[in-house]
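Below is one structure. I have some questions about it.
Removed from the display is one protein chain of the complex; every other protein chain stays in position.
Should a chain be cited, it is by its letter among A, B and C, assigned in written order, with residues numbered from 1 in that chain.
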Amino acid sequence: MSHNTFGHLFRVTTFGESHGPLIGCVVDGCPPLIELAEADLQGYLDKRRPGQSRFTTQRQEPDQVRIASGVMSEEASGRQVTTGTPIALIIDNVDQRSKDYGEIRQQYRPGHADFTYDAKYGIRDYRGGGRSSARETAMRVAAGGIARKVIAGVTVRGALVQIGPHGIDRNNWDWNEVDNNPFFCPDAKAAALWETYLDGVRKAGSSCGAVIEIVAEGVPPGWGAPIYGKLDAEIASAFMSINAVKGVEIGDGMAAAALSGEENADEMRAGNTGVPHFLSNHAGGILGGVSTGQPVVARFAVKPTSSILTSRRSVDRFGAEVEIRTKGRHDPCVGIRAVPVGEAMMAVVLADAFLRHRAQTGAPDARWPFPRS
Amino acid sequence: MSHNTFGHLFRVTTFGESHGPLIGCVVDGCPPLIELAEADLQGYLDKRRPGQSRFTTQRQEPDQVRIASGVMSEEASGRQVTTGTPIALIIDNVDQRSKDYGEIRQQYRPGHADFTYDAKYGIRDYRGGGRSSARETAMRVAAGGIARKVIAGVTVRGALVQIGPHGIDRNNWDWNEVDNNPFFCPDAKAAALWETYLDGVRKAGSSCGAVIEIVAEGVPPGWGAPIYGKLDAEIASAFMSINAVKGVEIGDGMAAAALSGEENADEMRAGNTGVPHFLSNHAGGILGGVSTGQPVVARFAVKPTSSILTSRRSVDRFGAEVEIRTKGRHDPCVGIRAVPVGEAMMAVVLADAFLRHRAQTGAPDARWPFPRS
Amino acid sequence: MSHNTFGHLFRVTTFGESHGPLIGCVVDGCPPLIELAEADLQGYLDKRRPGQSRFTTQRQEPDQVRIASGVMSEEASGRQVTTGTPIALIIDNVDQRSKDYGEIRQQYRPGHADFTYDAKYGIRDYRGGGRSSARETAMRVAAGGIARKVIAGVTVRGALVQIGPHGIDRNNWDWNEVDNNPFFCPDAKAAALWETYLDGVRKAGSSCGAVIEIVAEGVPPGWGAPIYGKLDAEIASAFMSINAVKGVEIGDGMAAAALSGEENADEMRAGNTGVPHFLSNHAGGILGGVSTGQPVVARFAVKPTSSILTSRRSVDRFGAEVEIRTKGRHDPCVGIRAVPVGEAMMAVVLADAFLRHRAQTGAPDARWPFPRS
Partner (left out) sequence: MSHNTFGHLFRVTTFGESHGPLIGCVVDGCPPLIELAEADLQGYLDKRRPGQSRFTTQRQEPDQVRIASGVMSEEASGRQVTTGTPIALIIDNVDQRSKDYGEIRQQYRPGHADFTYDAKYGIRDYRGGGRSSARETAMRVAAGGIARKVIAGVTVRGALVQIGPHGIDRNNWDWNEVDNNPFFCPDAKAAALWETYLDGVRKAGSSCGAVIEIVAEGVPPGWGAPIYGKLDAEIASAFMSINAVKGVEIGDGMAAAALSGEENADEMRAGNTGVPHFLSNHAGGILGGVSTGQPVVARFAVKPTSSILTSRRSVDRFGAEVEIRTKGRHDPCVGIRAVPVGEAMMAVVLADAFLRHRAQTGAPDARWPFPRS
């Protein structure tokens, strides 16, 4: 059984390989009558697009998305809107350069999925990583653009908060800084240091990991579900499905283990909007799998790019031992471009949770039943 | 939309509340002809059962599981085996003591799901936490016992590796120690220190968090799936669905971000069984969402129990501000009893991945196609 | 892969065998705050219950349903309502008499699932048909009672319209007659004739088939979905999942093939409620997989009970040829008791379609956008 669909009611199915003719996705379950044009999605894709700084792969892909179905011009308004039917998005692959990868077609690169795909399927697409390439995430970003429209009112933003061993100073957090540096870093000082650090990594032919934080503001209380459909479980699944991710945290995350009960539990006071006001947000906006109305805060750690210039020991598909150096064009830190991907996955999870909540309760958002009689 | 089912082909649906007449689950998709008796499951339940030391809640529940369907005696052998039809498991609730919870029926305990259930549904079962109680995890443990039988040959074990801020010394790791202390701790020295530490926490009416590590040995290469059905995404979803979990890690987890590419990628040498031999396991046994044949290693962090004796500020369901102290019987560290739950969820994820792998490839396990012609 | 769950958002999972200790189901996804007591379900179960006339099996089962989870008393009103969490329903098996079935434990009854279960699983529960027994449908009827509450405003009724070769005269259709005879027959004259006919069948130790018609009134336009989630496809799947069903029809059904395009297409005139008025209902209330606002009309054919007293040729599980007569207590026409089952499945399909429609469009019902600007 293969799994290329994410979501329950807002469902994203992706297809295509790194070096095939195209990649694409089908978004099924999108509500009708939402204004949607290619330009709405292109901005997010441009943010993820490679080749924009010396810190990402030099592969040149315009990543122009086409909407192939599911929208039409509304008679009266002339607006292009969704029709409720599946929305297909397609991006043509342009700059494949397959010859770059020729010599590793029979060798398993350490840290890559080369061996495991072969072990599972008895065949693997060695051309640019085939289906396991991060190229697939372009479609997530496009689908995330649609998801954002479904949950209009919710703001989903991401930032890089650690690169290699170097974290940001949270006191310097400024969302406006995120677009002022090539790292989506909210701390201008850290960004300056990272530039030097990453130049060193790049020149050494090495790579490093990163931690990405995604924050969703405006999520009303009540989204998510108990037990196995928990909002945090869906986020964890979504983030862990991104290439190279090895850890996921909600709110205080792993550090919650070291807190006392007094420190951890977020106290509440009466809010003036009928929703309680929380005095802290250790929970990351989720309690019992359901949103609290506070910002949803989640992080994920990306391991260092496995494609490095240093020679490493491995085997080939015939079992022979080899030494392998990965040439070709690679990101020294795949975590950078994972920021828009993380945003997109958060948006998709929330759009799905919103539709599920609406199905079961009939509420467009959580109407906290206060004041009560 | 409510979600009370976990898994795709090996599916576990749980039901029942903390203070209802019973809790139960339905395991659907279990292969036929697997020997199964209640005694096979009871041992795992006993491990999770409360009231076994002064460090867990004093609620007394025998947690006797009954198999209500899906098994019968095989004519020839007399063995009780699965029939391929749904297996229903039922545990009667015995020691409810509902009156303990009476006074918090209209107040929202900080850190609990009280507010969010009310926000979502407009009603919540305040009796012992209702559906959000950790009592639901008893059924996971029982279902996990069936899952273990489906993946006979795989050993799933768990241990507590951190309690509050105090981690173990991994050099002392001894699986045999796990059952010698009330913490499932593999480091005898750490266990001794934890006893003192946790006594202090308990007497102070406070609580603490923990980190649990689950290791599955014997998983062949090839289980899991690319993209959204990644084995690590399923594990993350499974662990994050356990009460109070705030972080999930695979292999090196969040720490992978601080490694260099050279450190992180596990090198391979020719193995003598036709499967490559890995020289390290930073990946935690999973690459590209598919198992490598190394041990699958995953961790999750549990936040401190929210029910503490210290008075905390909150609101009630009418919006009035209140001070609240949680009396009743609670675990000072819910992380302890989360160990068998984590094991069970890992077993369920693996059983599901095994069936999915078998469906798509026809292979009972990954037959790494080496040597090749 | 086993499949014991029906529905997407309103999901019914059944479990239990004919001669096990109990049968049950879990209804997941039911909206919260719906008033629900056991008495609401018992009436439907009593209608399906065996032993009520000489025309159904003499097995005596009180079929007392218990709600084991998912409801609680609302503080303010004292009403027992759903909480949004899974509703477990349980019925104890009382009158099993396993010895009746002893001698067919190794023989395959023609027309039964005996051989196919054994072929699939390598084992079968021969006690009363095990999981393949019509007893499983009791849980559908109970779940259908909950579904009816979810779609309050929709009336779902069923009737037997043919027994053996004898159909009703549709000019005599009177819903009030349905409860006046042991056949759920809406035509009093036909019912009288059927009584004689079925007495003959019963005394001959033979059996006969039947056709059941289910009508749902009050379904608003817009429920259902295009392509694979068509409302009619869901109904077909639901009906075909009932024991012994061999055909399903929507509206004119198989007879539609013989109509001309002029006869078949239902003409429309302006309605006075903002919804078009249809001049006929050949479509059975569904066009393009979506409800039209007309009554949803569907039928299914039930084959004759396979358990007959006449000796038939068969084989046993060792491959030996045998002659077999089925003793024990059986319905001469299982179609009679299929009426409440068909009603229940229709209600479940509609509840699911309602929730799906609400998820995607936000509309509690289809608000046909007329008049438009």
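The working rule: contacts are C-beta pairs under 8 Å (C-beta built on N, C-alpha and C of every residue); 3 or more make two chains touch, one makes a residue touch a chain.
Note that this is a predicted model, so its numbers are computed, not measured.
Visitor: Looking at C:G144, C:P304 or C:G342, which makes contact with the chain not pictured?
Guide: If we include the chain that is not displayed, C:P304 is the one touching it.
Visitor: Which residue from C:A39, C:A76 or C:A257 sits in contact with the chain not drawn here?
Guide: Residue touching the absent chain, from the options given: C:A257.
Visitor: Tell me which residue among C:A152, C:A192 or C:A265 touches the hidden chain in the full complex.
Guide: C:A265
Visitor: Which parts of subunit A are in contact with the chain that was left out?
Guide: Residues in contact with the chain left out: 1-5, 9, 11, 13-17, 20-24, 26, 28-30, 32-33, 66, 68-70, 72, 74-75, 81, 83-88, 105-106, 120-125, 127, 130-131, 355, 359.
Visitor: For subunit C, which positions touch the chain that isn't shown here?
Guide: Those residues of subunit C that touch the unshown chain are 1-6, 8-9, 14, 108-113, 115-122, 131-132, 136, 162-165, 201, 206-211, 221-230, 232-241, 243, 245-270, 274-276, 279, 282-284, 286-293, 301-308, 310, 312-315, 317-321, 335, 355-357, 359-361, 366, 368-372.
Visitor: To test your reading of the contact rule: which positions on subunit B touch the chain that is missing from view?
Guide: Here the touching residues of subunit B are 9, 29, 31-32, 76, 84-85, 226, 355-356, 358-362, 364, 372-373.
Please note the rule applied: only the chains that are shown with their structure count from here on.
Visitor: Based on mean C-alpha positions, I'd like to know which chain lies farthest from subunit C.
Guide: Taking each chain's C-alpha mean as its centre, the farthest from subunit C is A.
Visitor: Looking only at residue numbers at the subunit B/subunit C interface, is the share used by both copies over half or under half? Answer same or different.
Guide: same
Visitor: Distance between subunit A and subunit C based on Cα centroids, please, to the nearest Å.
Guide: Taking the average C-alpha coordinate of subunit A and of subunit C, the gap between them is 44 Å.
Visitor: Using mean C-alpha positions as chain centres, tell me how far subunit B is from subunit C in Å, no decimals.
Guide: 38
Visitor: Going by the touch rule set out above, which residues of subunit B reach two or more other chains?
Guide: Expected reply: 1-5, 9, 14, 120-122, 131, 355, 359.
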